[in-house]
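All protein chains of the complex are present and in place, except for one that has been dropped.
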Amino acid sequence: MARRRRRRRRRRPRPRAGTDRVAADPRFHPAGSALTLGQAATLAGGTLQGGDPALPVTGVGPLQAAGPGEVSFLENRRYLRLLAETRAAAVVIAPELAARMPEGLPAIVTAQPYLGFGRIARALHPVPAPRPGIHPTAVIDPAARVAEGVEIGPYAVVAAGAEIGAGCLIGPHAVIGAGVVLGEGCRIGAHASLSHCIAGRFVVLHPGARVGQEGFGFAVTPEGRFETMPQLGRVLLEDAVEIGANACVDRGSQTDTVLGAGTRLDNLVQIGHNVTAGQACVFVAQVGIAGSTRIGNGVQMGGQSGISGHVEIGDRAQIAAQSGVMADVGPGEIVGGSPAWPMRETLRAFAALRRLAAKPPAKAG
Amino acid sequence: MARRRRRRRRRRPRPRAGTDRVAADPRFHPAGSALTLGQAATLAGGTLQGGDPALPVTGVGPLQAAGPGEVSFLENRRYLRLLAETRAAAVVIAPELAARMPEGLPAIVTAQPYLGFGRIARALHPVPAPRPGIHPTAVIDPAARVAEGVEIGPYAVVAAGAEIGAGCLIGPHAVIGAGVVLGEGCRIGAHASLSHCIAGRFVVLHPGARVGQEGFGFAVTPEGRFETMPQLGRVLLEDAVEIGANACVDRGSQTDTVLGAGTRLDNLVQIGHNVTAGQACVFVAQVGIAGSTRIGNGVQMGGQSGISGHVEIGDRAQIAAQSGVMADVGPGEIVGGSPAWPMRETLRAFAALRRLAAKPPAKAG
Partner (left out) sequence: MARRRRRRRRRRPRPRAGTDRVAADPRFHPAGSALTLGQAATLAGGTLQGGDPALPVTGVGPLQAAGPGEVSFLENRRYLRLLAETRAAAVVIAPELAARMPEGLPAIVTAQPYLGFGRIARALHPVPAPRPGIHPTAVIDPAARVAEGVEIGPYAVVAAGAEIGAGCLIGPHAVIGAGVVLGEGCRIGAHASLSHCIAGRFVVLHPGARVGQEGFGFAVTPEGRFETMPQLGRVLLEDAVEIGANACVDRGSQTDTVLGAGTRLDNLVQIGHNVTAGQACVFVAQVGIAGSTRIGNGVQMGGQSGISGHVEIGDRAQIAAQSGVMADVGPGEIVGGSPAWPMRETLRAFAALRRLAAKPPAKAG
C-alpha cells in the first residue's frame, strides 16, 4: 500500500548561476546613504550581538549571496544551513535561533527578523521621493486641482475636477479621470487608470491597474438582448490600499465598491462591483471576487481563488489558493477546495479520494 | 451524522457605513433631466399603482438607501424585508410581489423590474454622448478615416487605414491599429488597443482591453526551438459586443476569431486564437477559452471557468464558475467541476466525496 503513495523527497533548491548575486544592482537600485551596524540594529528594533556598531553597512542580500558590508536575515528554519556559509556582515535573526549563529558573525536579534530586515533595506534604498513638477507633455485640465510637491510624468492625463493630493506621484501615461480624488502621497503607476474613485492617502496602483470602470451589470430584454444597467456607484480606496499590476476594481452599481485601509491586491486580481472589503486584507494574484460580496478585516485569499457573489466572509478568514467559495465563511475560518469546505474536511476529502483512486474499480454489476 | 455537515446559516448582509448612501454621487454621475413618476412608469414599461404621476423623480437608489424623489426596485424575494423600511419614492416591482408593497408606497408594476429600473436609471443618467472633436494631442494618420461626431481623446493613436465610424468615442491613450474598422457608436476605453480587427456598431472596449494581437502559436524545431506561426487571421466583433477591462482577444491564425452580436466579456477574460462565439454569450471575469473552440449562442460561463481547445459548446449551455470543460457540451446542458461533468453528476460527486471524507479511513491492509 505504501509504495503507491511514496512521499516526494523535498529536494533542496539548487542555486542558479547569476541569480545569487547580491540583489541590489545599482543600475536600478542606487544605494542611499550608508548606515552603521549599530544604526541598522536600531532601525530593525533589535539588539546587536557581537560586531562593531560603527561598521559601515552598505547593502542587504540573501544569506547565500550577501557579502562584506551587507546585512542578511534568517526567519525560516528551513534555511538554517545557509547560516554556516554566509559571508554577510551581520544577520537579523529571532531570539530562538540566535544560538545557531556561527562564531564571530554578528547578530541583530529581534522577534520579527523579516520586518526588521525590511526596515534596514528600506533605509538603504528609500522609496524615491516624488520630484515635484509636471511633465510638459502631461495634459492637466484647468479644472483639476494639483497640490504641492506632486510629480506628474510624461503623457499623464488628469481630467476636470480631479484632485491630486500633496506629494503624489503620477506615472507616465496614467489617466486620472474626472472628479477623481487622490489623498496625499499616492503613487499611480505607468498606464494605470482611475475613474469614479475617491482614494485616501498613500494609495498605490501598480502599472496597468484599472479602477472605477463600469461593472458587469445588464438586464435581459424579453427578446434576449442585453441592456447595460447604469453603474452609479464609485470606488472608495482607503488609506494605504495597494492594487497590483493589471488588476481591476469595478465601481459599484447602486452602492460603492470599497477596499479598507491597508488592503493589498496582487497582480491580475478582479474585484466586482459593490464588493466591500475591510482593512488589511490580502488578495494574492489572480483572485476573483464576484459582485456584492462583503469581506471583513484581515481576510487572506490565496492565488487564483474565487468567491461567488452576495456572500459574506468574516474577519480573518483564510481562503486557500484555487478555492471556490460559494457560501458564507465565518470569522477566522480556514477553507479550501472547490467548492470550498472547512480545510480539515477538504484535506480529509483529498486523502479519501487518493485512497479511493488506489483501489481497483469494483467489477461492473 | 447530521452534526458534521451543519448547514451554514446564511447571515444577512450587514450594512457598512458609507456604502448605503444613495449611489449616484453627482461628482461622478451628474443627474440628467428629471422625470415624473408617470414618465418613469412608462419608461419602465410598467403600471403605476398609487402615487402622483406628476411627482418629480430625481434619482434612483437601492431599497435601503433611496430617499425622497428616488426610485428603487425589488426583484429578489430575499430582499422583501427591505420594502417595509424603504424611504424610496416608488418601487419597481413584479406583479406577484406587488401585494407586499407597504401602504402608501407607490409601485411601478412590471414583469421585469430589473430591466424597467435600469431604463429609469438610464434616463436619469444617460450615457455621456461623445463630444465631437479630436484632441490636439491625438495622433491620427493622414490615411485614417474618421467620421462625423467622433470624440478622440488625448494621446489616442489612430493608424493608417483605420476607419472610425460616426459617433465613436475613443478614450485617452487608446491605440487603433492599422486598417482597424469601427462601426458607428463604438466606445473604446482608456489604454485599450485594437489591431487586425473589424468591429460592428456599438462595440465597447473597457480600459486596457487588448484585441487583435498575435495568438499563442508556434512550431517546435527538431532542436527544440520555438518558431512563431504567423497569425494571419483577424478579430471580428459583431454589433454591441462588449469586452471587459484588461481582457484579451487574440486574432486568428488561419481563420478569424469571432464574437457574435451582443456577446459580453467581463474583465481579464482570455479568448484564444480562432475561437468563435455566437450571439449574446456571457463570459464572466477571468474566464479562459483556448484556441479553436466553437461556442454557440447564449452560452454562459461563470467566473474563472475554462474551456480547452478545439471543443464545441452548444447554444445556451451553462458552464459553472471555476469549471474546466475538456469535451463538447451540448445545447442547453449545464456542466460544472474540473473536469466538467453534467451538473447533477458533479453535485452528486461532491456530496459523495463529502460523505467519504466523513468516514474514518479503513485500516491499512
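A and B are the chain letters, set down in written order, and residue numbers restart from 1 in every chain.
FYI, contacts are C-beta pairs under 8 Å (C-beta built on N, C-alpha and C of every residue); 3 or more make two chains touch, one makes a residue touch a chain.
Being a predicted model, the structure only gives us computed values, none of them experimental.
Undergrad: Given that one chain is not shown, which residue among A:194, A:284, A:311 or A:340 touches it?
TA: Answer from the full complex: A:284 touches the omitted chain.
Undergrad: For the chain not shown, which residue from B:59, B:153 or B:233 touches it across the whole complex?
TA: Going through B:59, B:153 or B:233 one by one, B:233 is the residue touching the chain not shown.
Undergrad: Thinking of the whole complex, not just what is shown, which of B:153, B:288 or B:336 touches the missing chain?
TA: B:288
Undergrad: Which subunit A residues would touch the chain omitted from the figure, given the whole complex?
TA: Residue positions of subunit A that touch the missing chain: 8, 10-11, 13-14, 16, 18-21, 23-25, 27-29, 60-62, 65, 112, 114-115, 118-119, 121-122, 125, 135, 137, 153-155, 171-173, 189-191, 206-208, 240, 242, 244-246, 262, 264, 266-268, 280, 284-286, 298, 303-304, 321-322, 338, 350, 353-354, 356-359, 361-362, 364-365.
Undergrad: Touching the missing chain, which residues of subunit B?
TA: Interface residues of subunit B facing the absent chain: 1-2, 139, 155, 157, 161, 173, 175, 177-179, 191, 193, 195-196, 208, 210, 213-214, 216, 218-222, 224-230, 232-234, 236, 246, 248, 250, 252-256, 258, 268, 270, 272, 276, 286, 288, 290, 294, 304, 306, 308, 310, 312, 324, 326-328, 330, 338-339, 341, 345-346, 348-349, 351-353, 355-356.
Going forward, only the chains that are shown with their structure count from here on.
Undergrad: If you average the CA atoms of subunit A and of subunit B, how many Å lie between those two points?
TA: 27
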